[in-house]
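Left out: one protein chain. Kept in place: all the others.
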Amino acid sequence: MELGVKAWKEFKRRMEPRLKEVKFSLSRVRKSPLSLAGLFLILLFVSIAIAAPYLASPKHRYEPYRIPRDGYSATPRPPSRTHLFGTTEGQYDIYYGVIWGTRTSFRIGFTVVGSILIIGIILGSLSGYYGGVVDEIIMRTVDTFMSLPTLILAMALVSALGHNLDNVMKALIIVGWPPYARLIRGDILRVREEDYVEAARALGCSDFTIIFKHVLPNAIYPLLVMASLDVGAMVLTAAALSFLGLGAPIGYADWGQMISFARNWIVGPPGNPLAYWYAVTIPGLFILFFVLGWNLLGDAFRDILDPKLRRR
Amino acid sequence: MAKLLEVKDLVTNFYTYEGVVKALDEVNLEIEEGKTLGLVGETGCGKSVTALSILRLIQPPGKIEGGKIYFRPDGKSSKKSSYLDLLEQSEAFMRKVRGDEISMIFQEPSSALNPVYSINDQISESFLLHRRRELSESVVREIEEKVDKADSILKKIVYKMKRGTYRKMLVDENSFLLKFLSGIPVVSSYNGWLKKSAKKETIEILKKLGVPHPQKLVDRYPHELSGGMQQRIVIAMALACHPKLLIADEPTSNLDVTIQAQILDLIRKSRKDLGTSVLFITHDLGVVAEMCDRVAVMYAGSVCEISEVKELFKNSLHPYTKALINAIPKPGGKGKLKSIKGTVPNLINPPSGCRFHPRCPNQMKICRQIKPELTRVENNHLVACHLFTGQR
Partner (left out) sequence: MNMNILVEVRKLKKYYAIQGGVFKKRIGDIKAVDGVNLKIRKGECLGLVGESGCGKTTLGKTILRLLKPTKGHIYFDISEEIKQEVEKLEESTDSNSQKLQELERTHDLSNFEGKRLKKLRRRMQIVFQDPSSSLNPRMLIKDIVGEPLTVHGLAKGLEKRERVINLLQRVGLSEDHLFRYPHEFSGGQRQRIAIARALATNPDFLILDEPTSALDVSVQAQILNLLQELQSDFGLTYLFITHHLLVVEYISHRIAVMYLGRIVELADTKELFENPMHPYTQALLSAIPIPDPEVRSHRTILKGDVPSPIDPPSGCVFHTRCSSAAKECEERMPDLVSFGDEHYVACYRMNHK
């Protein structure tokens, strides 16, 4: 009992500074309703992704990402009891498509941004910390990549690698890492000059310790902010590729493809231009809110993480 | 001696996330015409906030909450030459006062200089802003000479037209016609004369400040100059319009001793030449001893002692002043420095009563309860401490 109280007190004392930090961060997020909205949107999408099998039970047991179709007619059909959001060209069920498409989007976003982060951090750190020839080589590569238009490069890559989702992700990773490497390099150059890094060197820390304990933790936050903004952006680019017919195989639950199905149905027949509104609007809104959610969340991260904005 | 500026019970707060920072708690100051008042104190005691409050430059989340700042303008920016409460004047009036009547030098010269303008542009600007009329006068005089000498009729006409515009400026520097003219491309070149004469003035003032090769210097850019030279330019800018009051916020804290000696010398000389009063903010008691006639010592947002310099060093009364003087290394002095125990209080939750009481060796019961008023102890010596207020 006595011991428990003591341990609790010790624990409280330990956690106090961290709690204070968290409280402070939360208070800043609370003060901005937009960040809250972002958080809400992303949580909503996460729940949709998790609950996908219950929201829309797969028809093809072992291929849950294949959108069930109801006939082969080209003309979309409006929402009805059986097709909550209607069907799109080729009678693919829109409701099913957007629900499972959420999972696809998260997969694209996380895989691409995660890989980009790792590649960017490793190359950027090497470049920034060691400088010299290493820096020169990496940075000139970055320059080369960044001087090419992203989307076109990605298209070329996907065409070369073959049309499927994995290749889209690979292409996005290849075109996506350079800005990260450059950003982290800049931050590392800044942090490297700080006295605490010099002090760590004077203590006899190894380069590895210095990079991972002293430099990266202080340089990585702008990168994380950028990453959270990019989750949305990458999904958007992937959708663009899908829209151009370079993405997922036909019938795969993917928002970009849903929109590409609706390509011919954006404007309805004369006299009724909004006849097929659901075909393009619904997947469009999903993409819109997904990207918006990540953008708002990115801003919230910036508020929380950026030490420069924290006075004191 | 007449008072130039009197600050009474000035209160300024900052509304931050953590709470209200009570940065100034009834600050009282007086500056006499032609004298230098030193304002000393440790980091965060509110020296800069006092200076910014006087100029009404406090930015949100800060707010001036109370008090009076009486200032007697020169009649340059207003017809009246009696005391005005700056806190009650319009923002437009304050804009005129800033730079013209009261100007300020900051600690970091590079932040006061705009890197994309040449030295001439920066110093001329304050002439062009506040001294249009005087400049036009000299331009008119110059043109008059030229009109007489002009050989062709065409030239004569051009000169006469220009003279007309400048005379207009003499009558009303903000007239609509002039604004209209300066909007038209070719015609706006009439400003050229004005600029030329401003440049002349600029070189003149730099020469007066003992800057070597002013003619060459005016065309250079701030980053090409050393810190000491930059600070000299900033001083030239501040003195350009012969202000009545110069507020110098730690002007030499970032400079080397030998450069500091140069700058202090410069301020001392120009103060004498122009008869400017100075509010000299610093944390270096050595600089105070060299520069100031009177000293105000600040602690945690209020002034705790004001007296003549010599008196202060010889016969300081407030326990904080005493401790401060004992804490600085003195030439030839060996033995232990006496530090002040404890730390500077957090201004969000300042101590009750006398804000110094938790660190004071002489604290009494009353110190914890009542804030001591600034009381005249001797003729020119004011102290805010219960040891001297008569209340015990």
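Quick notes on this structure:
To keep things simple, chains are lettered A and B as they appear, and every chain counts its residues starting from 1.
In this section, a residue touches a chain if its C-beta (ideal position, glycine included) is under 8 Å from a C-beta of that chain, and two chains touch if they have at least 3 such contacts.
This structure is a prediction, so every number in the text was calculated from the model and none was measured.
Among B:A150, B:I259 or B:I366, the one in contact with the hidden chain is B:I259. The missing chain, though absent from the display, is touched by one residue of B:G228, B:G353 or B:P372; that residue is B:G228. Touch with the chain omitted from the figure is made, among A:S25, A:T150 or A:T209, by A:T209. When you scan B:L57, B:I328 or B:I348 for touch with the missing chain, the hit is B:I328. By the touch definition given at the top, subunit B reaches the unshown chain through residues 42-43, 212, 226, 228-229, 256-262, 264-265, 283-290, 309-310, 313-314, 323-325, 327-334, 336-340, 343-344.
Hidden from this view is one chain, which touches subunit A at 13-17, 21, 194-196, 198-205, 209, 213-214, 217-218, 307, 312.
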